[in-house]
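Read the structure below first, then the notes.
The complex appears here minus one protein chain, its other protein chains still in place.
Letters are used for the chains, namely A and B, taken in the order the chains are written, and counting of residues starts over at 1 for each.
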Amino acid sequence: MLKILKYSIYDLLRSRWSYVYFIFYLMLSFSLFFLNSDIDKAIITLMNVIVVLTPLIGTIFGVMYYYSSKEFTELLLAQPIKRSKIFMGQYIGISLSLTLSLVLGVGIPFVIYGLFKSAAVFDFTLLLVVGAFLNFIFVALAYNIALSINNKIKGFGYAILMWLTFAVIYDAVFMGLLIHYNDYPLDKFTLIATMLNPIDLSRILILLKLDASALLGYTGAFLQSFYGTNMGLIVSLSALSMWIVLPILRMSSKLKKKDF
Amino acid sequence: MKYLFLVFLTIQFSANARTIVVCKSCSIKTIKKAVSLASDGDKILVKKGYYKETNIQVSKMIQIIGESSPTIDGMNKTESIFAVKATNFLISGFLFKNVGVSYTKEIAAIFISKSRNFTVKSNSFSNVFFAIILQDCKFGVLLSNKIKGTAKSESSSGNGFHLWKCANIRIEKNTVSGMRDGIYLEFVNKSHISNNTSLNNIRYGLHFMFSNNNEYHHNEFKQNGAGVAVMFSKFIKMHHNTFHFNWGAASYGLLLKEINDAEITDNYFEQNTIGINIDGCNRITYSNNHFIRNGWAIKFTGGCYANLFEYNNFQHNAFDLSYNSRLNDNKFEANYWSEYSGYDIDKDGIGDVPHRPVKLFSYIVNQTPETLVLLRSLFVDIINFSEKVSPVFTPDNLIDARPIMKPINQ
Partner (left out) sequence: MIEIKNLYKKFGKLTVLEELNLTISKGGIFAILGPNGSGKTTLIKSILGMIIPNKGEIAIDGENILRKWKYRNNLNYLPQVANFPSNLSVKELIEMVKNLRPKKANSQELIDLFGLPPFMNKKLGNLSGGTKQKVNLVLTFMFDSDLIILDEPTTGLDPIALIHLKELISKEKAKGKTILVTTHIMSFVDEMADEIVFLLDGKIYFKGSVDALKKQTDQENLEHAIANLIEKQYQTATSK
């Protein structure tokens, strides 16, 4: 698996798109850190971008890589390697290279700006950790879709729809339900609903560390007492991990039956 | 002739003034004894030491001065340490400790009633129920006192400064922490509260009721349970105060309830759940205030009319403005909004398109607080944008027609 991982990273690190992605983050962060006096505001803007864009790019890269390397994957499948190792290698390769673009693109301006000693460093680290999680989650979801759908165009469409669902549609339905059942106690529902969408979960995790911890208190003691504590952080991170583990499990069960 | 007599009297008076020294090895060992021996104009000098005394009744024009901060221990008795009813007196330089908690009467380290022309300064207070109570007093100065409590619940704790039915009082340069309310004023008029620091109090940093024509400025209110509350008062001037880190479900920097004709200028609101919560307030001018990184910078919760907001900074608040109705009778003009996305082509420093500070999402959160978990999600950005383009739920005349492009004097 490590060999596959090594080569897929090697391949991706030379891809133009990795650089475009890296340079995009680099320029975004530079302009945010240097044209903006307020570091927290910069991190909030970065969060807005990362929470929406990382899943989108992860999804697109995931399906694109799968479909474009289909024939090569077949060559690998004829080699004496276990199937699951080939796909895990590719999956981790894509996720890692995307994470690398993110971490370097955002991290370099941060270091140059000299923020390493500042208090923002924890928030910043959390932002990167969450960004990495989102990469791994959405590449895994994208791979699931690609593995299930042989038609490239169709697979691509479903993948974008999946992203749109998590990024927008889910929240729209969620908000609709909250408003409609306004008269009922909603904290447990709210908590569970945020756990079920990795984008929402990531956003809340970062918001809590930035400006909104007390804002959430406004929604009721239950939510704040959950998200405001270390326990909440641990549960949230575990929920994010589940969002990686479950798609991988489905991927490996799918792989056992899949014909190439 | 009359004046001459007065001059004579004064000389006579000061010539007769004595200094009574109290210390453990002196002939006078207690403050109570010294007070009973003293006559008007005398000075009692209390040397460094540990005095266990309560209920020291003072009704004379005397100065009681602690040298090198002597401690007066109230032994947790349910009695005030000093009970003063006098004019022209001074209490300074003491450390007051252990005033007992009572659920039936108000007990303080220094309890002053029906007094005038007095000064209480440079004292420290720790573990006291109330620190200083003023009832029915005029022309008093409370200066440079330090009050430190360990309040745990509202019912078992008292206030730092508790003023009832007073006028012309100056409260300056004090520090209050860990009490129920830092400074509590009820029926207090024509008073000045300035340069105080009130922090970590479990209820309000400053609590202000039925008190007219007061001015408070250059105070700092920080991390109080519910912030600062100013209620049912007229003609208040509040300026150059700092309200920050008042975080909590029911917390705000400043709560204004039924306040009319006030001026709120040059204040600094940073990182409060709600910067100012305005409920039923009319004819107030807000200018040159800074609202930075609050949950809500300004939240209207009741009918508010004829208020003017100009030259304020709204920077990086989750919500700049929350409105509870579709009607608007308040004016917003020439403020700086960090969220402003317009442009200034003619370079006159004023944005060329009006700014609409109320977001649809803040309206939704008002209706259903749980939706707050969707803060800063893409969907919320989308609906905010569409509301901005064509307002349906928010007052469509609520705009800042001349938003300024740069923050005011930072």
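Following the convention adopted for this analysis, a residue touches a chain if its C-beta (ideal position, glycine included) is under 8 Å from a C-beta of that chain, and two chains touch if they have at least 3 such contacts.
This structure is a prediction, so every number in the text was calculated from the model and none was measured.
Across A:Val20, A:Leu77 or A:Val245, the residue that sits in touch with the chain not pictured is A:Leu77.
Contact between subunit A and the unshown chain involves residues 3-4, 7-8, 10-12, 14-15, 69-72, 74-83, 256-260.
FYI, only the chains that are shown with their structure count from here on.
Chain contact summary for the complex, subunit A toward subunit B: residues 38, 40-41, 44, 47-48, 52, 167-168, 171-172, 174-175, 178-179, 182, 186-187, 190, 194, 199-200, 203-204, 207, 211-221, 223-224.
Residues 247-249, 251, 271, 273, 293, 295, 315-316, 318, 338, 364, 367-382 of subunit B are the ones that touch subunit A when the two sit in their complex.
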